[in-house]
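Missing here: one protein chain of the complex. Every other protein chain is in place.
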Amino acid sequence: MRVGLFIPCYIDAIYPKVGIATLELLEKLGVEVIVPLDQTCCGQPMGNEGDQKNAAAAEALFCKNFEGFDYIVGPAGSCVKHVRQHFDAIPQTTQVQQIRKNTFELVEFLTDVLQVSEFPWTSFNHSVAIHNSCSAIRGLRIQSRSEWQEPKFNKTEELLHKVSGITVKHLDRPDECCGFGGTFCVTDEAVSVKMGQDKVADYERQEVAYVVSPDMSCLMHQQGIAERDKSPLKFVHIAQVLNNGPY
Amino acid sequence: MSDLHQLLGNIRKHLPKEKIAYPQVPTFTKIKDKAVLKQQFIDALALVGGVCHDLSDIAECQQIMRDKLGGAAVICSATAEWEGNKTIADVAHPRDLDDVDLGIIRAEFGVAEMGMVWLTENSLKINSLGFLSQHLAVLLDPDTITENMHTAYRQIDFNASEYGCFVMGPSATADIGATLVRGAQGPRSLTLFFLKTPVPDQ
Partner (left out) sequence: MKINVEKNAAAFIHMDDVHQPTHDKNLWNARMKRDRMAASIPEWEQMRDLASQIKEHALTHLDQYVKQFVTAATKRGTVVHFAKTAEDHNRIIYEILKSHNATKIVKSKSMLQEECEMAPYLESRGIELIETDLGERIQQLSGEMPSHIVMPAIHKTTDDVAELFARTIGTDPNNKDPQELTEAMRNNARPKFLEAHAGLTGANFAVAETGAFVVCTNEGNADLTAAIPPLHIASIGIEKILPKTEDLGLFIRLLSRSALGTPATQYTSHFMGPREKGAELHIVLTDNGRSERLGKAEFWYSLKCIRCGACMNTCPVYRRSSGIAYGATYSGPIGIIIDPTFDDKKYSELPFHSSLCGSCTEVCPVHINIAEQITLWRQHMVRIKESKPCLHYAFNVAGKLFGSPKWFRRAEKLGYYGLKLAPDWLVYNKTLNAWGKNRQMPAIQKETFRDWYIKNRVK
């Protein structure tokens, strides 16, 4: 199985350890991983804001980079959701459609494609709260939606239960948006920050030490708020927990 | 002047090309047993602030209301079974029911799902009775309870009245501080009596 590793721009620059953890984890699981070196961004920031024209170049480059892989895997729910569900600033050729279909977020790839049953090389002796991003829940369905009468599940939590030592605690508002929302976090600063503060307060009510998420972009926002408010909360990507670091 | 013709023309000009079919809607009925329906009605009405009593004659109903509303001076009934002290046939204008402390109505049927009763001008005599009265006593034949809104709408004859209302407990609001208050503009309380419809005298 040849997998193209999709490392979104902000992970490359700000959270390289998340990229390393994802790569090492996939390698441990016996996957042949290739990192196309000309990656930049999937085009989501522009696409979300309605700027199709400026999203097109990023989308075209993404397709050029990721042509010919069995799967494309990215440790970022919102970017993967963009590729799979929006990504329409460029002509929808068979190749583009194929790439979109084969792009997976890490948690769903581990759960649905690799069907991993254990992570014997890692342990995490902490109480944690989970943050699945809105894109990952409502777009990729890695967790059941609270608005629907449907069977309850949470793929992130199911993976974390396979890690020894971990205690998962649940939030009062488990799928409430944290207010990151891409450019929303700066164009709508007051609301975004308030949503983030409320999210951090929910973590603190549950008295967890760590927040674990498959989406580093939300965590970047939440961590910024927690740090400013001198909260001791720590934020890690699920790849780091499953791979046993690097932290 | 705008007219129907022009309106229809504008609609037709913009009507979506793709037509969506009209679906078959089931009645979602599950319950056969009348006693179960009755219990469901009682539970549903309790949830929205109404009270049910299961009694065998009208005198018992009247006693309960006397105990409950000792100070009710003006009692107006739209039923033949329960006589009040304000005769509805003599009321000239709907506003003249403003002084009614207790209004009495026989509901046409009930809906178990909601604890609702169906009232029309046939049961209210004057529609404002159901809304100007400070309190309501409603008589309901338990055999008329239907299961849910789907079965309810299938049994109403909309040609039989100009007005009809599903009443579910007393008037309520939560518009101030999201605090539930019973008795907004309409009745402050609704007491429901299960009482069979009397057989007309021969």
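We call the chains A and B, going by the order they appear; numbering starts again at 1 in every chain.
The rule is short, and it goes like this: a contact is a pair of C-beta atoms (placed from the backbone, for glycine too) under 8 Å apart; a residue touches a chain by one contact, two chains touch by 3 or more.
Here the structure is a predicted model, which is why all the values come from computation and not from measurement.
The hidden chain makes contact, of the residues B:60, B:101 or B:121, with B:121.
The set of chain B residues touching the chain not shown comprises 2-4, 6-8, 10-16, 18-23, 25, 27-28, 44, 47-48, 94-95, 98, 113-116, 121, 126-128, 130-132, 148-154, 156, 158-159, 161-179, 181, 183-187.
Think of the hidden chain as still there; on chain A it touches residues 7, 9, 11-16, 18-20, 23, 35, 37-41, 43, 45-58, 60-61, 86, 134-135, 138-139, 145-150, 173, 175-177, 179-198, 220-221, 223-225, 227-228.
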